[in-house]
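A single protein chain has been removed from this complex, and every other one stays in its place.
Going in written order, the chains are labelled A and B, and every chain counts its residues from 1.
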Amino acid sequence: MKAKTIDRIATGIIYALVSVVVLILLFLLGFILIKGVPHISWKFLTSPAQAFIAGGGIGDQLFNSFYLLILTLLISFPIALGAGIYLSEYAPKNWVTNLVRITIEVLSSLPSVVVGLFGFLLFVVQFKLGFSIISGAIALTFFNLPLLTRSIENSLSAVPDLQREAGLSLGLSKWKTVTRVIFPIALPGIITGIILSAGRVFGEAAALIFTAGQSAPAINYADWNPFNGTSPLNIFRPAETLAVHIWKINTEGIMPDANQVSAGASAVLVIAVLVFNLLARFIGARLYRKITAGK
Amino acid sequence: MKNYDLTEQSILKLPADTEIVVETKDLQVFYGTNHAMHDASLQFPRYSITALIGASGSGKSTYLRSINRMNDGIARVEGQIMYRDLNLNSKDVDVYQMRRRIGMVFQRPNPFAKSIYENIAFPLREMGIKNKQEIRATVEKSLKQAALWDEVKDDLKRSALSLSGGQQQRLCIARALAMSPDILLLDEPASALDPISSAKLELTLQELKKDYTIIIVTHSMQQASRLSDYTAFFHMGHVIEFDRTQKIFTNPTTRITEDYISGNFG
């Protein structure tokens, strides 16, 4: 009898704890969306931020976030792909490879603020790039590389060896086999990995405050020449992102509507991450079906 | 398991005028420190089917995969693999060129995740054939040779993965044939197929014998006896007996082979 009572009590406790976890998430989402969404408007999403008066938007920050994300993916994807291919297809099973794997794991477990500080030291100070989009994109690349590499490696390794043997037995080089046979099959997994990493990169702030900077100088959206200072595409201008903006106005913001702006920006950020997550699931599943089932 | 004398061997000496396409001399295979294949010396006559039989773990697949060096990087192979007066087991041989001359089909069908047409056209293009007509003609010819053409000719754009297992395996054979190899290595090609597909596959192989030299690993003794001209029996990493198939299945020389064939094994 006693064991049964304990069983019931324990189950009750577990249910209670789990409910708390679910409630926390519901509260978080509810809070952000209820407080933030009403503040989101076309004007809010497109107009520049204000430092002292109410009514500022997040237009530049939003653009900066996406621009940095795209640059980061452009830099990190090729490197991660090469590294993933090396680890899954070429790396011999020995202590050197082991050490390489440990090193990548170390990089993935470094606090993002440390990665950001390194980027600051190397690019902002040493290479005299100043607070700039390119410094930020490279810092985010360092932050993104280990996870992306691992997800690519896993996707490639999950492809059955039968496919490798098929390629090799036809006299295809290993490289061709990987790039033309294995890679397309692994693509759904790789894309899912990229989108999930995009979500992480999009919300990252600590690695950016000392690399891409905390200011968003006015951008002239009519000027698409990347060599001009106020062009949106200029990679040497400082660029505060959405996530950094939220941090900034909450620590030293003095505009009267700091709270509403933060809520609106947080809602945008969370919705973006949600969309990335859903997209990853949807596109991954769809591509997978397309590649395996033919039509 | 009974204790057999593994040095008791009986290897048929082929007549001097037989044209030998490929031959292994004292082939040794090591997985790390595990000596998986001992002194395998066999000759394979042109336009014949040779079946490699033996219990699982006897080394027959290991032997087969060593011939076109699919064991590179997995195992260490010593000894000679002679093909046209050339030792294939040497650094000077370009494995990629060599594998085009010695095609291989595996236990489980492994078509690429591409269309039926592309499964054959893609490796052809990689081989350097650019002419579209030529590629189209080769695709058709090899699909016909593999007895798949009639079933798929109307829908070559279809994904190869939507074919049945038996069709997939014949596609893999067609793909190997498209490279116009001399030799076709087959590693238990029917083991993943149902009996009907399997019978169809055997018919195809009988036809192919006219133009190719075929070496096939099989665990089915019926298949070996129906299909092959020569049979090699492997046991625990040794070649025990090599002879005409009829001889091996009716009057084997060694006691091990006899026990294996009559089902008294182990």
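Observations on the model:
Heads up, the rule we're going with is that a contact is a pair of C-beta atoms (placed from the backbone, for glycine too) under 8 Å apart; a residue touches a chain by one contact, two chains touch by 3 or more.
Convention: contacts and distances are computed from a predicted model.
UniProt records the chain missing from this view under the protein name "Phosphate transport system permease protein", selected from "Phosphate transport system permease protein", "Outer membrane protein beta-barrel domain-containing protein", "Amino acid ABC transporter ATP-binding protein, PAAT family" or "Paraquat-inducible protein A". Among the residues A:A49, A:A83, A:V159 or A:I191, only A:A83 touches the chain that is left out of the figure. Interface residues of subunit A facing the missing partner chain: 3-4, 6-7, 10-11, 13-15, 17-18, 20-22, 24-25, 28-29, 31-32, 78-83, 85-87, 89-91, 100, 103-107, 109-115, 117-118, 120-122, 125, 142, 145-146, 149, 171-176, 178-179, 199-200, 202-206, 209-210, 214, 243-244, 246-247, 250-251, 259, 262-263, 266, 269-270, 273-274, 276-277. Listed here are the subunit B residues that touch the chain not shown: 84-86, 88, 92-98, 101, 126, 128.
Going forward, only the chains that are shown with their structure count from here on.
Chain geometry summary: the mean Cα position of subunit A and that of subunit B are 49 Å apart. Within the complex formed with subunit A, the residues of subunit B that make contact are 68, 70, 96-100, 103-104, 106, 108, 110-115, 122-123, 126-127, 158-162, 172, 175-176, 179. Within the complex, the subunit A residues that touch subunit B are 160, 162-163, 165-173, 176, 180-181, 184-185, 291-295.
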